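Quick one: this structure, given as structure tokens, is what I'll be asking you about.
A single protein chain has been removed from this complex, and every other one stays in its place.
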Amino acid sequence: MDKLYPPIYYSDYLQLSKLLSSQKPKSNEYGKPAHDEMLFIVVHQVYELWFKLILHELDLVLKMFREEVIDEKNIGVAVAKIQRITEIEKILIDQLRVLETMTPLDFLDFRDFLFPASGFQSYQFRLIENKVGLKSENRIQYSNADYFNTLSLEHRKLILESMENLSLFELVEKWLERTPFLNFEDFNFWDVYKTTVEQMLDGERQVILENKTFSEEKMENQLRQNAVTKEHFEALFNEDKYNELKRKGVSRLSMKATLAALFINLYRDEPILHMPFMLLNTILEMDELFTTWRYRHVLMVHRMIGSKLGTGGSSGHAYLMQTVEKHRVFIDLFNLSTYFVSRSTLPELPYKLKKELGFYYSSQL
Amino acid sequence: MDKLYPPIYYSDYLQLSKLLSSQKPKSNEYGKPAHDEMLFIVVHQVYELWFKLILHELDLVLKMFREEVIDEKNIGVAVAKIQRITEIEKILIDQLRVLETMTPLDFLDFRDFLFPASGFQSYQFRLIENKVGLKSENRIQYSNADYFNTLSLEHRKLILESMENLSLFELVEKWLERTPFLNFEDFNFWDVYKTTVEQMLDGERQVILENKTFSEEKMENQLRQNAVTKEHFEALFNEDKYNELKRKGVSRLSMKATLAALFINLYRDEPILHMPFMLLNTILEMDELFTTWRYRHVLMVHRMIGSKLGTGGSSGHAYLMQTVEKHRVFIDLFNLSTYFVSRSTLPELPYKLKKELGFYYSSQL
Amino acid sequence: MDKLYPPIYYSDYLQLSKLLSSQKPKSNEYGKPAHDEMLFIVVHQVYELWFKLILHELDLVLKMFREEVIDEKNIGVAVAKIQRITEIEKILIDQLRVLETMTPLDFLDFRDFLFPASGFQSYQFRLIENKVGLKSENRIQYSNADYFNTLSLEHRKLILESMENLSLFELVEKWLERTPFLNFEDFNFWDVYKTTVEQMLDGERQVILENKTFSEEKMENQLRQNAVTKEHFEALFNEDKYNELKRKGVSRLSMKATLAALFINLYRDEPILHMPFMLLNTILEMDELFTTWRYRHVLMVHRMIGSKLGTGGSSGHAYLMQTVEKHRVFIDLFNLSTYFVSRSTLPELPYKLKKELGFYYSSQL
Partner (left out) sequence: MDKLYPPIYYSDYLQLSKLLSSQKPKSNEYGKPAHDEMLFIVVHQVYELWFKLILHELDLVLKMFREEVIDEKNIGVAVAKIQRITEIEKILIDQLRVLETMTPLDFLDFRDFLFPASGFQSYQFRLIENKVGLKSENRIQYSNADYFNTLSLEHRKLILESMENLSLFELVEKWLERTPFLNFEDFNFWDVYKTTVEQMLDGERQVILENKTFSEEKMENQLRQNAVTKEHFEALFNEDKYNELKRKGVSRLSMKATLAALFINLYRDEPILHMPFMLLNTILEMDELFTTWRYRHVLMVHRMIGSKLGTGGSSGHAYLMQTVEKHRVFIDLFNLSTYFVSRSTLPELPYKLKKELGFYYSSQL
């Protein structure tokens, strides 16, 4: 302790008098007190506090990734902060159980008072989605209207600002594209890799052809799928084909970034690639938990209001179910394992390349 | 302690020598040991042990519900056992996190050895689905083939047996249909209820019409939805319309059972209806957790094998995602809240009816 | 919807502008910004919001139990609300994992600024403890001073008020004492029970005496314990002996209430006793989860500050560890299973008594 700071009282530090006076049930205001409205308010306030913290962590990560050169020290910090986000997400999911202690009948006691307020109006959650990298065109509109129009002017401004800056998706893509090992002299990694993959797929094709239990129809179907996988693989090394996949929405990440991500995953046991691998893995985890939260949220809404209109006039359940799949951002990272090959078939990295990676990732050595 | 039983040794009681010698990694057998195959085996064995316990609990509940008269004592037991199933399901979901500590690359080290074994061949999970009440026609086929054909003869026999008996869905439906309050003299509950609902929906219609922020398109859409909801409501009191909904697959539960379930939910604060309400609520919870488990499972598979063939030759991710929604069994219970009306608008139950309910539900009084 | 209420905006309803502007890191104020102070503030604010909700639920339960006659309807409500508290407690425990993503070194960056603020000054948590029924004399003092003195005058007043009213412990005790089955004519339940227990304990004694693997010392020890258990049992039927146990602090609940709780547990399969059993069981669960939270909290503090002074000048870890055991309130309910006997040895309840119970617990029939 370098000096004595003014003494602090716990309640003042946390601004509890403000915080704990911010619950004003409408049912009380309208003279029809409904006990469970307090639950409803508190649970949603807790959500918003967690969202604020997620934004705080996300902003730090974005700031670090906006730098021209990111040293490994900061990769470590980014991993730690995104892991923190995943721990928060687990709580977001689990605390739905608290909300579900309110039955639909209890909700009905105050539901009408809230119209047309709705969780869709959580501008903080929209900020999170934008900053992580949800594309406007993937955003499922609710009630045939953009969520944007239901927000206050102040909140629209915040949303617009969030869309001006590069998202985590874009920054990670750029960082991946900058990794130096993609064009190193004489090491023929990608050649060996291509051969390996072709052998693997041909092997799988053979397995299908030799399977006597398959019906003709199934056989055809399996062969078609094998061919599709092969096509996707080939696209990894063919700019035109790859861009075709992007146009179709199968891929979103650039070809260069995808190759870098693939390389990092395949050689993640190299100490120097450990943190980059952790970063990709933690981002995947974050995305998986957000989508799980959306799914659980859909079920809760279905249970709570059936197929009625949501308080925001949304068609509730049907709308939400679409967002679950469409709002995943890092789908490329999920798909990446399609392209993995067995470690035993991987060529050893040359000493020179390892060293180069070493200098790139931890420049202080 | 009435007498001294022969002393027991913990390891013998749990048959640990059998249990702990049942892990035989294929990668060892083939001379290419992969450390994580042990994880893979143990996690799946733990799943199967939990499935056995779920079946044990489910069988007791089914047995009790096959009785002509079910006294409330057994409703209490059924609630407790299904709650136990829900606690197990939470573990099924959470332990996916253990499996996910294995990365796709680690899985590749032994994946080829397992072909065509696959989780789709878990006959115990198929038994659970059948006993809970998944209909054959709702079952999504995988790889264009029935899961049935991939099972051994012995397991097919078990599956066939499970389909001969009434499922939990059917037994609960029958139990609901038998509740006595559906045709009690002079109490005009359903009349009052119908009027209440009509007023509620007309009110909602009014709210839509008066909303000046709605675009024309949105207004139309909302009104259409309001009309659909009204139609569904009317079907509750019109056998022909209701059967039409059943044909369309919107409803599965019979009209009579749906009305009983509705009544139990609306009057669940009456002590005599407390346990019946708990039963319906716990079943809903069980269904919600199974579907959540399926969803998390799909994500895990996607992450693990990308869009490759599953070990069972399935197209993995795409197939699984369909099962998530289609394999929910008690969708009627989720939809039920569509028909709820505010407690304050409900008519008081007449003394005579309460008494009748009392005799029905706890015959020993 | 009976009428159109004024439209509501999500952010206004939740008072987000107030809520989300209540985080003022001291490290910013002092010009030494520490990123993780935001985490620290938000996590504690979330705790306080949950505490507010727990108090909201607890107050309803206390209010219902202050009534002269509590009908079963309200027992059902009480069970539901206390179950809600247990779901919140699970979150309180799990969200420690979020806090633990901050390492001790990160905490050091702003720890000095907070002196002497401390979680011990959470007046809401003190209110919860008092309302549940923590006795002043069981409260472990921290830093040799009452927690009371560290609070503001306003918060001291709230604490004093909470101590004037009967706690959940006392109200449940009174409710148990009022149950009518404790002195019913001719049914000799307690006689049968006493005989059963004596036989059980004599059986256990025999098992000990016949155990040839026991050393002399162990045999003595086991016999001594068997004798102590017998003594405790006898105290159940002997006011003087029972009061002696209370004086020693072994028991806290009155003899009459303990017998009632025992009866409810033994006959909990009777539909009429189902909700009373659920109530006792849920209260036990609530107590178990609070003590688990305390334990996990102690570990977290130990990890975070080692054996240094806490920010409140407390000796941290050592103090906290004592509170874990001493702050359990419903220890009698944990101990109750000591007195259980096998269902098969229980006498059947006479019809007349069941009926009486029926009228007592659900007076509206």
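In order of appearance the chains are A, B and C, and numbering begins at 1 in each one.
Everything below uses one rule, namely that contacts are C-beta pairs under 8 Å (C-beta built on N, C-alpha and C of every residue); 3 or more make two chains touch, one makes a residue touch a chain.
All figures in this text were calculated on a predicted structure; none of them were measured in a lab.
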| item | value |
| --- | --- |
| Selected from B:68, B:87 or B:137 as touching the chain missing from the view | B:87 |
| Chain not shown: contacting residue from C:28, C:83, C:243 or C:335 | C:335 |
| Sole contact to the chain not displayed, among C:139, C:194 or C:302 | C:302 |
| Where the missing chain touches subunit B, by residue | 1-2, 4-5, 7-11, 13-16, 18-20, 22-24, 26, 30, 35, 38-39, 41-46, 48-50, 52-53, 56, 60, 80, 83-84, 87-88, 90-91, 94-95, 97-98, 101, 112-119, 121-124, 152, 155 |
| Subunit A, residues in touch with the chain not shown (by the definition above) | 1-4, 71-73, 76-77, 200, 203-204, 206-207, 210, 269-272, 274-275, 354-355, 358, 361-362, 364-365 |
| Touch residues of subunit C, complete complex, unshown partner | 32, 103-105, 108-109, 115-116, 143-145, 204, 207-208, 211, 214-215, 217-218, 221-222, 225-226, 229, 232, 265-266, 268, 281, 284, 288, 291-292, 295-296, 299, 302-309, 313, 315, 321, 325, 334-344 |
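The rule we apply is simple: only the chains that are shown with their structure count from here on.
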| item | value |
| --- | --- |
| Turning angle required so that subunit B lies on subunit C, C-alpha fit (0 to 180°, nearest 5) | 180 |
| Chain pair bearing the highest count of C-beta contacts | A-C |
| Length of the line joining the C-alpha centres of subunit A and subunit C, rounded to whole Å | 39 |
| Euclidean distance of C-alpha centroids - subunit B vs subunit C, Å | 33 |
| Length of the line joining the C-alpha centres of subunit A and subunit B, rounded to whole Å | 29 |
| Multi-partner residues of subunit C (each touching 2 or more other chains) | 1-2, 4 |
